[in-house]
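The structure appears right after this line, and notes come after that.
Partial complex: the chains shown occupy the same locations as in the complete assembly.
Chain nomenclature is as follows: A and B, assigned in order of appearance, with residue numbering initiated at 1 for each chain independently.
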Amino acid sequence: MIKVGIVGGTGYTGVELLRLLALHPQVELHAITSRADAGTPVSQMFPSLRGYVDLCFTQPDEAHLSQCDLVFFATPNGIAMQQARALLDAGVRVIDLAADFRIKDVAVWEKWYGMEHACPDLVAEAVYGLPELNREQIRQARLVANPGCYPTAVQLGFIPLLEAALVERSSLIADAKSGVSGAGRKAEVGFLFPESADNFKAYAVQGHRHLPEIRQGLARVAQQEVGLTFVPHLTPMIRGIHATLYARLERDADLQALFEQRYANEVFVDVMPAGSHPETRSVRGANRCRIAVHRPQGGDTVVVLAVIDNLVKGAAGQAVQNMNIMFGLPEATALAIVPLLP
Amino acid sequence: MIKVGIVGGTGYTGVELLRLLALHPQVELHAITSRADAGTPVSQMFPSLRGYVDLCFTQPDEAHLSQCDLVFFATPNGIAMQQARALLDAGVRVIDLAADFRIKDVAVWEKWYGMEHACPDLVAEAVYGLPELNREQIRQARLVANPGCYPTAVQLGFIPLLEAALVERSSLIADAKSGVSGAGRKAEVGFLFPESADNFKAYAVQGHRHLPEIRQGLARVAQQEVGLTFVPHLTPMIRGIHATLYARLERDADLQALFEQRYANEVFVDVMPAGSHPETRSVRGANRCRIAVHRPQGGDTVVVLAVIDNLVKGAAGQAVQNMNIMFGLPEATALAIVPLLP
């Protein structure tokens, strides 16, 4: 059994981790911390967990996290970097679902996240936890930086095109749409039901924190810098990301075959038949990315459609997938979930 | 392995059955029939099932259903009664998710459903598949009438009060609210997104088909006729039923203890702590009914709040629960699902 701790279990990624881990046959939930809600039964805050999770939230200093085999950080940005070293020193492996270890260039990270980094050396060590790119490094990693939700969808959609060097790398466009749970479980007027329902808008067109993360990932695949315009939008649904990706083809290719081959062995990436339009609900609750590739009117613009559940393949599910890899378990353990449709 | 057939797999109860059965360790899916969509891969109509269900829809006469151990009818009302006898005669057990076998008084059934019944004798044999009432009979049943969604929530909420003869039986009120999937997956203007979203309404106040079903169930528990006002409402959500039940207390009692004791051994009924307000999302995707009992201002009106997922405990999940009972499996097999929240 893997002894697991969760730091910051009161947000959406936290409750989603609990949903997945509660049924994981190799996991023993050791502790879930929350300063604000210590003492509260987890299942009181999240009645969906009644009968599945018996723990109470614990004060961080009473959680004895150093006794864990693995600690997930489901915290706001800037927390994991404060606590990771002590855990690693104690032999605990760490998966951070926030952004602290995602960006290798610490100066870039500090600019976009507006704080000084507490442990730049660990950034260098951390493995970016996108299994479809980095499975081998994840296997050995002590510290995994779980990718952001947008970056997961956008990278999985662009990777085959960039690996094959088929498209112009300077003019990539990612028009992405997210459900509101992507904003987290925090009290802000802008995400109230009456503000977000029956409404659609772009945001952060000037620059979103996931932009440098995506650029870094794509540059690695393309083996050179990429030019990317990234426009995120808020759409009135609870879960789901839909990335619509545009790139200019530089030469002809069988795009459908390209995508199918790239992901032939990836259990959590589903390349749909030619002509498909994946919908977000087709992955609701499941650790899966569905992708379709189009070339409208046979022109030189390729359009990739990629959907994920932002809380699963875009967060907690991918974290569990990484855990499975790190501990030598079958990668789909606890992740064989049929999406909830309708 | 239980060899299972599904008649009418293109509706919401059909796809929900498939979601649950796809991961059932003791079930082998033999055939899914649909006249209109024969030949279509199930996973083409429901991409959520890609990777989990490989079958195509089959013409009924090519499905060889008589080779099954169990056939589920996920059809409109009036279909199962045409086909059940032949299957039963062939030794196949049958669970009907529609209403054909729910009401013992055939004349009442014919009045409310507007058609002649094709096999009144089988109505007499059929067992009403509410495990919390009829577990033993279900175990032996050849033919199970799976309860309606509203009737499940309303009966589970009223049963403890009526069994204990605590309330006036002539003036029960059930104010029930359903998500739109309760109307089924059929093309009707009234259930279009722009008609149902951001809107709330009552319907069928003059009389809903679930009224006689509920009355029959409650009368059996009360051991006398009951007077029931039942007002269903349509609420802009996909899944979920919330029943708010009102009854007049005839004598004092510890209501919380009453409910807790009644359901102490029921794994799929969760009596919440005193003062709770169960929400439909706390059972989303799961085969569970959560109940809270209130006595506002200490008056003589008891208020019971009961929530289910109409497609799970209100339909497909309860059908799988019945199957498990019928075939001697642990009742929760394939039903240990943590609700999807948010």
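Throughout what follows, a contact is a pair of C-beta atoms (placed from the backbone, for glycine too) under 8 Å apart; a residue touches a chain by one contact, two chains touch by 3 or more.
For clarity, every value in this text was computed on a predicted model and none was experimentally measured.
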Number of identical chains forming the whole complex, with 2 shown: 4
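Methods note: only the chains that are shown with their structure count from here on.
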Complex interface listing, chain B residues touching chain A: 12, 15, 18-19, 22-23, 46-52, 181, 185, 197-198, 238-239, 270, 272, 276, 278-279, 281-286, 290, 311, 336, 338-342
